[in-house]
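There's a structure below that I have some questions on.
Excluded from the complex is one protein chain; the other protein chains are retained at their positions.
What follows is chain A.
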Amino acid sequence: MVIRKFSRAQATSYGFLFLLTIFCLLPFLWVFLASVDPNARQFLQLPQGLTETHFVKIFTTENGGRWFFNSLVVVGCATAVVVVVGGLGGYALSRTNAWWKRPFLYAIILVRVLPPTALIVPLYKVMLTANNVMRGFVQSIVPADWVRPTMQIVGFVDGYLGLILVMAALQLPLALWIIKTFFDLVPKDYEEAAIMDGANVFQRIRRILVPLALPGLGAAALLTFIAAWGDFLMPLTFISSAELQLLPIGLFRAFLRVNDVDYGFLCALALLYTLPAIIAFSYSRRFLVQTFAGGVKG
């Protein structure tokens, strides 16, 4: 009796999970098949052969290499900024007992829930102003025909720097929270022992704090990378030149070409764009619960 009931529950579980798996994986099937199908179309079909031309096209006829490079530069720099700035700040938040500690941490939670879509218009205005200031500064120190290339790097609108800082700022609250939580677990005794032994601030950071907080810094870095890599709104709004285009917008624009939608190429590009996100996601899984629950356990 008991055994029969148990196996019925088991069977229900299998059935449900099987259907759910089909629902989750079916949309991917088309992308996989179409990316190697010389005759790829918008519809799911068995490939009529195997080809690598779609992948080759990304880097030859299309500007895919450039998009990859831009995405790596912007997302990589944003992640680095978050780890450094969040590392310093998270440490301070963990160690301080000042009156502003609680208000600051509550403010971080509030900032974390503000949707970027609601901030995008005023953010654009702020960035435009910052860009004009930066342009004036750049014009005063580099020759006229160097202004444009320089602005592509340090500009706030249609430049690397602005996008890097915006992406970093948006991911910073979560990173501060995670890193602060990790430093809370690092006993002060280690530091005090190091001070007794005459270690200066930099030695303490390098030898004691960074190694001990490495899981926290790593978690913050991974989650920042995933969020920034997948972000669509910021690159859509702040990048307009073709040579600065990021992967998500490159894919989106290629898809919008009215007369020339090459589904094989699009699927190949989507696969390559997704790969780093999946790799990062698989590493971040064990942190995910902690971060989502971050507010609760503190």
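What we mean here is this: contacts are C-beta pairs under 8 Å (C-beta built on N, C-alpha and C of every residue); 3 or more make two chains touch, one makes a residue touch a chain; residues count from 1.
Operating definition for what follows: contacts and distances are computed from a predicted model.
According to UniProt, the chain absent from the figure is "Sugar ABC transporter permease", selected among "Response regulator", "Phosphoribosylformylglycinamidine synthase subunit PurQ", "Peptide/nickel transport system substrate-binding protein" or "Sugar ABC transporter permease".
If you put the hidden chain back, the residue from A:W30, A:W67 or A:Y160 that touches it is A:W30. For the options A:L20, A:V142 or A:A242, the residue in contact with the chain missing from this view is A:L20. Seen from chain A, the chain kept out of the figure touches residues 5, 9-10, 12-14, 16-17, 20-21, 23-28, 30-31, 34, 42-44, 81, 85-86, 88-89, 91-93, 95-96, 98, 101-102, 104-106, 109-123, 125-126, 165-166, 168-170, 172-173, 176, 201, 226, 229-233, 236-237, 248, 251-252, 255, 266, 270, 273-274, 277-278, 281-282, 285, 288-289, 292-293, 295-298.
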